[in-house]
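One chain of protein is taken out of this complex; the other chains stay put.
Moving on, here comes chain A:
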Amino acid sequence: MNRLFFQPHQAGLSKVQAAEHTLRNINPDVLFEVHNYNITTVENFEHFMNRISNGGLEEGKPVDLVLSCVDNFEARMTINTACNELGQTWMESGVSENAVSGHIQLIIPGESACFACAPPLVVAANIDEKTLKREGVCAASLPTTMGVVAGILVQNVLKFLLNFGTVSFYLGYNAMQDFFPTMSMKPNPQCDDRNCRKQQEEYKKKVAALPTQEVVQEEEEIIHDDNEWGIELVSEVSEEELKNSSGPIPDLPEGITVAYTVPQKQEDSVPEVTVEDSGESLEDLMAKMKNM
């Protein structure tokens, strides 16, 4: 997503500058605001949050949606931190290290799982990884996979903003088998992110305040005058249950697994040495280090 714009004549420009130029040529009526910095540092993060809160179509208003198209875990966690703090709905997207799977995820703080609620989800590969990845070599990339993921991301954005169709909370793409798993995940009540937990409380209050709605279903009966051949209609309803669960190991549908699990209990087989509070001040400690 974040490198699909580059063309040879743009060599030397930053990715966002190249993106702006290319997009402006496609549609000159779109307004662009470009920033090229590392959002994970303390200084830049404040500016980043500020633009989310104030960079809407009308300056001073928040944006409607944030789309994450970054390529690393750290940047995603940073966006997640900002959006949880601001209660900002966003969509996260990504492509795997082996370039043959990808996903998009809609995150509404408090309502759906945030990026920190569970370990990173991985679209199950069902292939022998060794055929794809050599030891010691870094990630592969396929612009085709990225193009597909970009497409389903924007599709989801259109459905979300224009209110049609079903907006997926999670949509995966397995390029090897052309499998598109979907699901939604509830937030983790023990999420490490304090703001996520806070947003969950706010959401519960909001839901409790809504009046209960009764859904009335009207069924039309189709009547034929004669049925010479005895034709019967058999309803084809395939049941696909989306499993929602929260907890340390989420109960996930076929095709999705977690990248790793975090053990609940401490492994007490190896005793650990904990830092001791020697009562020295921070300045003392800095000086001690300097004099080593």
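As a working rule, a contact is a pair of C-beta atoms (placed from the backbone, for glycine too) under 8 Å apart; a residue touches a chain by one contact, two chains touch by 3 or more; residues count from 1.
What we mean here is this: contacts and distances are computed from a predicted model.
Undergrad: Tell me the UniProt protein name of the chain this structure doesn't show, selecting from "Photolyase/cryptochrome alpha/beta domain-containing protein", "Auxin-responsive protein", "Integrator complex subunit 9" or "Ubiquitin-fold modifier-conjugating enzyme 1".
TA: "Ubiquitin-fold modifier-conjugating enzyme 1"
Undergrad: Using the document's definition of touch, tell me which of A:Ala116, A:Leu171, A:Met185 or A:Leu252 contacts the absent chain.
TA: Going through A:Ala116, A:Leu171, A:Met185 or A:Leu252 one by one, A:Ala116 is the residue touching the chain not shown.
Undergrad: Sort through A:Ala11, A:Val42 or A:Leu57 and give me the one touching the missing partner chain.
TA: A:Val42
Undergrad: Going by the touch rule given at the top, which residues of chain A touch the chain that is not shown?
TA: Given the touch definition above, chain A has residues 38, 40-42, 45, 73-74, 77-78, 81, 116, 119, 138, 192, 259-260, 262-263, 270, 272-278, 280, 282, 285-286, 288-290, 292 touching the missing chain.
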